[in-house]
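One structure coming up, written as structure tokens, with questions to follow.
Just one protein chain is left out here, and the rest sit where they should.
Take a look at chain A:
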Amino acid sequence: MTASAVPSEASSASAAPRGGGVRRSVLRRVAPYLQAGPLALTLLVFLLIPILTIVAVSFWDYDSIRIYPDFVLTNYEELLTSPVTWKTYLNTVKFAALTWVITLLIGFTVAYFLAFHVQSTTWQMVLFLVCTIPFWTSNIIRMISWIPFLGRNGLLNSGLISAGLIDQPLEFLLFSDFAVVLAFVHLYALFMVVPIFNSMMRIDRALVEAARDGGASAAQVVWNVILPLAKPGIAIGSIFVVTLVMGDFITVRLMSGGQSASIGLMIANEISLLQYPAAAANAVVLLAVVLIMVVAMLRIVDIRKEL
């Protein structure tokens, strides 16, 4: 490195370097490919080729012992003609929609408070960190930590009973759809808070003041100024929450106590039964549905502007 330092210093001084400059301009042109190479290779080998493998295997045949390379449409036929599939999709979309609405309300409110009502930057950062720290612990641990709270003899039930509000423990709190959505909100609310907070921090404060000077009420400022400008953040957060919920299986399995289904869980069950082609067909359909949802959300806002 040090040996080449001297000539390159000389060549950069002259406007049109010759000789060594040729090698350098080649290097300059090749450099981005070398730099992006590791990323591209990793994503190719561990994302693109595996997805293509799923697509291929979804047309394969199988019996109880092994899978066979073939081209059959039975996996898709069985999947799409089964009422169980449709019911499961409906249930998954229901989880996604509920989680989306709740996390959006929480995310917007929390981000709005942090961005516009907390005055000092230090406090903003401290409170923001307070929100993000629980995110770094294991999802499974965060899920099971609801058990002593929601259970039959849990904190909530005993609290309500001793307060005289109910005389029987509420059974729907744990191992129910309620518990599933609650856990989703607990796990993914942050995915809404962070991008919305990020968008809101970029809003020029002069716009808010101008609106206020123009006689807008606080609610009008939020609705007509902040909300439209926070849209990219809302879109990014929504994409995260919706795709995470659509593909989830572990939260649904743990929190519903096996009483509720989701597409992810259906795929996981097929995997554990070694019905790989069926799981693959299911996965292809899920991927298509998720992509359609994401494209629809991207049509509303252009997130590339955010980067």
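Here, a residue touches a chain if its C-beta (ideal position, glycine included) is under 8 Å from a C-beta of that chain, and two chains touch if they have at least 3 such contacts; residues count from 1.
The definition used in the following text is that contacts and distances are computed from a predicted model.
Participant: When one chain of this assembly is omitted, its UniProt record names it as which of these: "ABC transporter permease", "Sulfate adenylyltransferase subunit 2", "Putative membrane protein" or "Cytochrome c-type biogenesis protein CcmE"?
Facilitator: Checked against "ABC transporter permease", "Sulfate adenylyltransferase subunit 2", "Putative membrane protein" or "Cytochrome c-type biogenesis protein CcmE": the hidden chain maps to "ABC transporter permease".
Participant: Tell me which residue among A:V72, A:L160, A:L229 or A:I271 touches the hidden chain in the full complex.
Facilitator: In the complete complex, the chain left out is touched by residue A:I271.
Participant: For the chain left off this view, which of A:L104, A:L127 or A:V301 is in contact with it?
Facilitator: Checking each option in A:L104, A:L127 or A:V301, the one touching the absent chain turns out to be A:L127.
Participant: Counting contacts across the full complex, list the positions on chain A that touch the omitted chain.
Facilitator: Looking at chain A, the ones touching the missing chain are residues 1, 4-5, 8-9, 12, 31-33, 35-40, 42-51, 53-54, 57, 106, 109-110, 112-114, 117, 119, 127, 130-131, 133-134, 136-142, 144-149, 151, 153-155, 158, 186, 189, 205, 208-209, 212, 218, 239-240, 243-244, 246-250, 254, 264, 267-268, 271, 276, 279-280, 283, 286-287, 290-291, 294, 307.
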